[in-house]
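With one protein chain held back, the other chains of the complex are shown just where they sit.
The block that comes next holds subunit A.
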């Protein structure tokens, strides 16, 4: 059977990997290509690079990072952040990325999902959703968690699938960087309702958190950043732990 995937996420700013808390307090961590190589050799199933830069000049540095990464690793990786058009898709795919994730741009213009899926195939269109719980409802946010779109997370996930997304990433804003565990309930609800893979993101602090979101949250993959970057958890050990607890993972790497 298909394994559950473990995905380190690298936030890249001006050619460096950085990490923040609840989308703020950004800290410098490492060289992205070196870190990508390390993860590729040490059990990561996939990588995600988020471009958190703003200027066009920094954007070129990011593309260079993508190209050098593609030349140095042999596992799949996705690109997110600042993707607004089919041209943006083309640019990062040509640089060597396997998938592209869109967030704010998809909310503003949902047809972008369909256009990209038709041109590049659903498998490379990832719908990334920043979500937050307000009362009983989970809402979709854009612009780095600053604007509540008023969209319901479950409804947006279903719509995104219908438009042609091949995968969904759920970033829980409240859990991000807090290391108190993933948002299990919403991950499970969305994973049960859509027929495309769901990646849980935001909140990993210990091995048990991964087990919980993959088993109880029914996520197909779990994404994390700082616990891996700061070596609080080695992916190899995490996978042994998951395997012993009945989760199918790739252990030969």
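Following the convention adopted for this analysis, contacts are C-beta pairs under 8 Å (C-beta built on N, C-alpha and C of every residue); 3 or more make two chains touch, one makes a residue touch a chain; residues count from 1.
In the analysis below, contacts and distances are computed from a predicted model.
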Refer to UniProt and select, among "FAD-dependent pyridine nucleotide-disulfideoxidoreductase", "ABC transporter permease", "Iron-binding zinc finger CDGSH type domain-containing protein" or "Imidazole glycerol phosphate synthase subunit HisH", the name of the complex member that is left out. "Imidazole glycerol phosphate synthase subunit HisH"
If the hidden chain were put back, which of A:124, A:157 or A:235 would touch it? A:124
Given A:196, A:213, A:227 or A:242, the correct residue touching the omitted chain is A:196
Those residues of subunit A which, in the complete complex, touch the missing chain: 1-3, 5, 40, 45, 70-71, 74-76, 93-94, 96-98, 118, 120-124, 166-167, 195-197, 220-221, 250, 252-253
